[in-house]
Each structure stands twice: as C-alpha cells, then as structure tokens.
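Can you read through this structure? Questions will come right after.
Missing here: one protein chain of the complex. Every other protein chain is in place.
Chain lettering (A and B) follows the sequence in which the chains are written, and residue indices restart at 1 in each chain.
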Amino acid sequence: MRPAFYSPNAGAPAPLPLLTLEGVSARYGQTRGLLGRPGASADVLRQVSLSLHPGETLALVGESGSGKSTLARIVAGLQPASGGRICYRGGELPADAHKRSADLRREIQIIFQNPDSSLNRRHRIGRTIGRPLELFFGLSAREREKRVIDLLHAVRLPEDYAWRYPEEVSGGERQRVALARALAAQPRLLLCDEIVSALDVSVQASVLALLGTIKAQTGLSLLFITHDLAVARWFADRIAVLYRGELCEVAPVEELFAAPRHPYTQALLAAHRPSTRPF
Amino acid sequence: MTSSIPSRRAPLVHVERLTVEYRQGGTWRPVIRELDLTIGRGEAVGLAGESGCGKSTLVSLLLGETRPGRRIAAGALRVDGHDLSTLSPAQLRGLRGRRIGFVPQNGGTSLTPTRRVATLLEDVLRAHRPELAAPARRARAREQLAAVGFPDPDGALQRFPHQFSGGQQQRIALALALVSEPELLLLDEPTTGQDAQIRRALIDLLVEIRRQSEVTIVFVSHDLLTLSDLCDRIDIMSEGRIVESNATAAVLARPVHPYARRLVAAVPRLDAPPPWRNGAERGDGLLPGVATL
Partner (left out) sequence: MSDSKIFAEWIAAASVPPARPRRSGTRAFLARLPRAARVAALVLLVYALVSALAPWLAPFSPAEIFVGAPFEPPSATHFLGTDALGRDVFSRVLYGGRTALLMAGGAALLTTAVGGALGLVLSYCGGLADEIGMRFLEVLASIPSVILALLVVGALGPSIAVVVVTVGLLAVPSSTRVVRAAALAFVAEDFVLAARARGEGRLAIALREILPNVAGTLLVEFSIRTGWAVILIGALAFLGFGAPPPTPDWGAMINEGRGGLDASIWPVVAPAAAIAALVLTVNLLTDGIARALGPAR
C-alpha cells in the first residue's frame, strides 16, 4: 500500500536512527538589551539525548513550559540550541534552517499547534499548499494545481477549498490544510507540535485518525509532541517524558504505562487516570 | 459552609423550552433551540459539547447577562423559581455573585492585576455580604482561601495575582466565586488548556468542596473525562439542543444519540486503543491522493 516515493527504510535490517539528539541544551532570554547587557536567561532544555528510528513515532510528553516545543523548533532549524549535537541520517544537522540543504529542509517538516497562526490568512489555501511544491520540486503552475487537488483529497478536503481563504474553513479543516502543506514536501520526518490541542475533541479525533492513516500508508517518522498521555498512547511507539527541560524517561509505550520508573512519569500518569470512578 | 436550603427540594435551575437567537445580518439565527434543563439542588451537572454548540450562551444567560444582538425568542430560565428575564438589573446583581458564583475560562486574566488577593475577595463580600464587618470579612476571605487549598492563606492574601502560578490563579478565581457562599457554581471551561496535573488538582478540589457543602455545580467543558470525575450527570449539547442527558457512567458507557456516541468515542482514553486503528492499518483506500503523489 505504500506509495513508491516513500521507502525510508527499504532494505535496512537494523535501521540506523533517522534522527539523533546528543546532549541538546537550550536557553531562553539570550537577547541583548539596548546597551548590550545580557537579559535574564534560563535553561529550557538540559542535555537532552534522544533517537528516532525510521518509521517510528516518538511522542514527547510534558506540561507547558517543559521545553517540548523548543525541542521541535531546534530540530526544525528555527531556534539555535545552546549546546549538543543533532544528527540526521548520519550527518550533523546545521542549526539554522537556512544553512541546511533544500533536501534536508524538505525532508523535515513541522506542523504547529495553531493553524490560525501557521496559515497565512491572506493566502488562498491552494497557494499555501502549492508553495512547497514550487520551492522543492519546481513544479509549474499547472502541475501544482493538480498536485494541490491530490493533496486536498489526501487530507479529505474538497478540491474547491484551494480557492478559499483560511478563515472561510473550520479549525479542524485548517489543521488539515497545514498537514497537506507538510505532506506536499514529501517529508521523511514530521514534527507535530501539539497539533490537536487547539481543536475540539471530535475534530481532534478526525485529525488524529487522518494522521494515523497517512502514517500507516507512508511510513513517515513522527516526533509527536503532546501534553495528553492518552493521545500519546494512541499514537506513539515510544514515549519520552520531558520535565522542566530534562528528559525523565524514554520507554516503549506499553512499558511506560505498565511500569513507569520516574516519579514525575508516575505523577503524570496518576493525573490522567480517573480518580473517583472508572471510565 | 452554611447555606439556606428550603425544605422543598425544588429544582434550583429550571430551563424550559428555551430558544435563543443571535442577530446576523438582518435575520435572527437560533443558537439554542427549545432547550429543557433541570438541575436539582446539590447536583453536579456536566455540560459537554463543542465550540458553537450554545453552551457558553447558556452559561451567560444563567448569569442573567443580556447582550445586544441576542434575544430570548421563547421559553424561560428560572433560578430558584425566579424567571431571570423578569428581574431588574439590581435584582440580577443580587443574584450574580451572591447566589450564583462563576469561574470563567481564564481564571488568571479574570483577576484584576493591581489588587491584592485580600482586596479582591473582600470586595465581593462588601458587595454581597454587607452584614459582615471588616474583621469578619477578612476571616471569611482567609477561610475561603484555605478551603481552595492554600496552605498559607495569610501570606496568599497579601500577594498580587501575578505572583501565583496558573493553577493557583485558577484556584483564586474559584475562591472568588465561592466566597459569598453561592448556591449555584458555574464553571465555564476552567480546565481547558491546562496541564493534566493542574486539571486533576482542580477537579479533586471541587469534589472535596461538594463533599463539604451543598453547592450545586454546573461544569461546562468539552472534556468528558474531566466531567466524569466530578459530575453525577452529563448533558451533551449539540447545535443548541441537549441531545443526551444521563448519569455519568451511563453516558460514558452507553451513549445513545449518534452525536454523543461520536463524542464519547473521540475522547482519548488511557484504557482503550484508538478506535480508528483497524481501519487505518488495513489501508482501506481512504487516501487515494497520497498514493498518486
């Protein structure tokens, strides 16, 4: 069922990690004041080491302020790390997206939490989805139009949506447009930063269901960031728990839920379980 | 906490065939359609539904708010037997804050940043409990702050809202709603956007408050799991109607209405696999577009 262009782990018996983070740290508040005095700074990430294998979904779980979005932005090349190394397919990944090759930028795609902010309100949806096609594949306007329609179908949206503006469609549909834009680049690694937490529950489910289907059909690797352990359990092969910038625990899903080792993981799990009556 | 409960256990909230419309362009569009809702004293009812289903409108009406461009086209809302639409603004003010407490979605931003917690709480008491003298007001404020889980209420009273974390601000907002000892507590999505642990702490606190008082709770949320921990009953709203109303366990285990079934199935649960996995793994041709890319 897998489309031909997606063969990220063909013929690799023991696949090497697709993405490796070695001791990645990040600080906030490195901005200079007017007179060059350093602003207040705080550690956002401390010595985070992780690996993600081809075709794998790794969920990054933590409360707000735990540094999980920062991690996604560092991998996407949108924010510099203050220390550590990131390797992608065996090579070191340049920190700044502009210093990466076009192929690297194409293969690593990021989807943001809030589609209201991640889609340009002044661009029609077709233009938004078509831009990566133009940039990475140099498609002509006619080829783009055809591909945009395919992509809209892929995210279960009617093709006339290409002519609409983001504010003319619902929130869940907007997030699916953002997904279509990411898929347009034919990525290998998709960074999903809380992509359903701004959506209503049933809309959330429809977006997750769609992403699950796409993942199953394409073998995409996912770094799936969420604060909801249940969503992480639905989606992930492994779960990494982040607490105040430090990685507490990384474990396969069933292991983590059966025997959480870190006290914070245990507390998080307890907060997700119903207290008074079984669900 | 003491509250004056009449001997007859009449429903505290009684909404009857309520239709509410908003003006849009030149026409009136219904957002609430022939809605019936009865809430007994001491009950905790969860009102679930998604954006635009009319639940926030219902909360605003229960608070006796009127807005330009909105009208009650039919039906009535009664709180403790009073038809809210017949009350004067002064009577409504007596009801709001005194007998109906309200916790908005963003507890933190609902607190005036330039006033100390003590002032915030005492202002409510000055307005709604004029019989209390200054020392009694302070004592009542302190007592309420302790009741919402501040281990050092005297210290907390002297601080400003921004000196507290998001979860603590939420609890201060709850204390503000409860300090005048209302009979009805309305909570509008107080846990939306909060971390699991903060959400859990708030729910545990509300469960404790229920145990110690007779307060009636209406908790509005789109999160069924949160509601399930607190509420006796869950009402599910869709397109301005209540489409399902049953005991919490029954709604969650055997939802009847198609919309309710969809909503219940959509809730991420730790104890169940995602319901779509079968379909997705079969690769049943749901995404022809991707394959032809």
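The definition used in the following text is that a contact is a pair of C-beta atoms (placed from the backbone, for glycine too) under 8 Å apart; a residue touches a chain by one contact, two chains touch by 3 or more.
Since this is a predicted model, take the numbers as computed values, not measurements.
Novice: From the list A:L157, A:A180, A:A230 or A:L247, which touches the chain that is not on show?
Specialist: With A:L157, A:A180, A:A230 or A:L247 as choices, the missing chain is touched by A:L157.
Novice: Tell me which of A:A76, A:A162 or A:C192 is the one touching the absent chain.
Specialist: A:A76
Novice: Give the residue, chosen from B:Q24, B:T109 or B:Q163, that touches the chain omitted from the document.
Specialist: Per the contact definition at the top, the residue touching the missing chain is B:Q24.
Novice: Touching the absent chain: which residues on subunit A qualify?
Specialist: 34, 73, 76-78, 97-98, 100, 102, 105, 108-110, 112-114, 117-123, 131-132, 135-136, 156-158, 165, 167-170, 172-173, 176, 181, 185, 202-203, 205-207, 209-210
Assume only the chains that are shown with their structure count from here on.
Novice: What is the distance in Å between the mean C-alpha positions of subunit A and subunit B?
Specialist: 33
Novice: Of all residues in subunit B, which touch subunit A in the complex?
Specialist: 50-51, 193, 195-197, 199-200, 203-204, 207, 222-225, 228-229, 248-249, 252, 262-263, 265-271, 273-274, 276-277, 279-281, 283, 286-293
Novice: Once bound in the complex, which stretches of subunit A touch subunit B?
Specialist: The contact residues of subunit A facing subunit B are 1, 3, 5, 63-64, 147, 149-156, 171, 183, 186, 197, 200-205, 208-209, 212-218, 227-231, 233-235, 257, 267-277, 279.
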